[in-house]
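Omission of a single protein chain aside, the complex is shown with its protein chains in their original locations.
The block that comes next holds chain A.
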Amino acid sequence: MHLNPMATQNYDWTAGNHIFERFAAYNFSTQEFELAGLEDWSFEDETVTLTLRDDLKWDTGDDVTAGDVITQFRLMEKTNATLWDFTDSVEEGETDKTVVINLSRPSNPEIIKHTLANGDLRIHGYQPVYNEFLDQDASAIQQFEWEDDIHGNGPFTFESKNDQAWTLTRNEHFYNADAIDFDTYELLSRQENTALQQGLMGGELDVVSSLFVPPTIVESFPDHVEEVTLPANWGYGVIFNHDDEDFGNRNVRQAVAHVINRQQVADNAGPRTKNPAPKVTGIAPADQETWLGDDYDRFESYGPDATQSEAAAELLRDAGYSRSDGTWRDGDGNTLGGSYVTPAGWTDWTTATNTVVDQLNSFGFDFEINSLPSGDFYGAYTNSDFAVGAFYWLPGGARSSFPYFPLRWQLNIPDVDGGHNFEEGEYTVPAMDDSGEMTLNPFEEIRSVATMQDDAQVSETITRVAWHNNQNLPILGIVAKQDQSWLTSDEWDVAPAEDSARGIKWPSHWLPKQGQLNPINQ
């Protein structure tokens, strides 16, 4: 594990989030942005000006400067970060604490804010380390594992690490260091959910950033273990390989959608924390009605709480499949199915997968579950070595609540490098008003949202792309979940339950640096 956020493989985001300060944060309780490493951000037609906190310093005591941020942004251009969808160039402003982002066109401030306040984006571009990558290929920065001489600007600083734990100490140069009443933060490594659950139960762990805990175990936690639920805008979905002969066929994908009873998946896998959206739209469930307005009713639901066998069978027959001996087969007699990829060790996902595969097989598909360890799981998708599997259908975090992000993400799924092979180009789907067909390029249309300023136009484009995703199903959303974050109050003085500061992800990262999580007896 290392601390270069741009090399996503083996980056330790938990440690990184403690060591690097963020630009800003989205508060799920107040639904507002809160600035952190930034003192101010201002949006004009084609420029965004970021002002860094005057007292934001690296743990060496040196100021964090515009140069550090510019280095970081320029490297992010190499890695195709979202920021550069609407950015032309970045430069230093009037002082060495201001950064000016020149936009390609007047842009939507919401997108820029969500981009900058995105959960794991931190100010990490320490120039002495990162400058050398500016004139190298993207692969250089994506393979650089920052393990030695690490310098951050967050509340804690790197002390040591081994296989069992990261040890961080309070960063005395952090602007709010005085509010933190403890010296050492140990991040223990635990492979499985159950180990973390036991850690909370036995008092070994004081906080856990994010951990799924089934209801039976929550009931058996001691009283001082407090649960904080936050919308994850993330959740279990079904990913199709569009190069596959069967699942590259829209009818087959729609049939899968009709067969799956999403409510049942939610009830089996997480009755307290998971819920299906009533419609399949590609937009996070909580935001669908707001964004789609009157068009919401037109969207296909695919039966949120039923297995719609009739509709599915008709779609398959239309596509040339037939059912014999209880199993659907193509013209050559091959069964419709194969291995269904799922991650090993993600316990709630295992249950969801069992449910989905049971439903599909009872209908007449022929799937076998293929559970893979995390690395192989991502590898299978990145290398397109799969037909169908489980994957998250929303990118997660605050930005998922702005449909631009999830809709765009579903088309190219950067987390698996577009391994689902949904080709860029035009697609024809039924028209929204039942008047025949409509042809659109969902990639181009969603990208254009980034530079739109007219709300009505934004809304219309988002509806069109959502309609495309609803009909063409680049990926199928099943359930969305609430994240469960955990704090303990027997030895820690934590912000009370009603405090809105708990609404920022993650409380275990945000609260300590605000002075809202300190030991009781000091």
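In this text, contacts are C-beta pairs under 8 Å (C-beta built on N, C-alpha and C of every residue); 3 or more make two chains touch, one makes a residue touch a chain; residues count from 1.
Note that contacts and distances are computed from a predicted model.
Student: Write down which listed name, "Ech hydrogenase subunit C", "ABC transporter permease subunit", "Nucleic acid-binding protein" or "CRISPR-associated exonuclease Cas4", is the UniProt protein name of the chain that is not shown.
Tutor: Checked against "Ech hydrogenase subunit C", "ABC transporter permease subunit", "Nucleic acid-binding protein" or "CRISPR-associated exonuclease Cas4": the hidden chain maps to "ABC transporter permease subunit".
Student: Looking at the whole complex, which of A:I150, A:A269 or A:I504 touches the chain that is not displayed?
Tutor: In the complete complex, the chain left out is touched by residue A:A269.
Student: Of the residues A:Q136, A:S220 or A:T439, I need the one that contacts the missing chain.
Tutor: Going through A:Q136, A:S220 or A:T439 one by one, A:S220 is the residue touching the chain not shown.
Student: Identify the residue among A:N176, A:N251 or A:N354 that touches the chain left out of the display.
Tutor: Among A:N176, A:N251 or A:N354, only A:N354 touches the chain that is not shown.
Student: Can you work out which residue in A:E368, A:D385 or A:D454 touches the chain that's missing from view?
Tutor: Touching the chain that is not displayed is residue A:E368.
Student: List every residue of chain A that touches the chain not included in the displayed model.
Tutor: Counting only chain A, the missing chain is touched by 192-194, 197, 201, 213-217, 219-220, 261, 264, 267-269, 339, 342, 344-345, 347, 350-351, 354-355, 358-359, 362, 368-371, 373.
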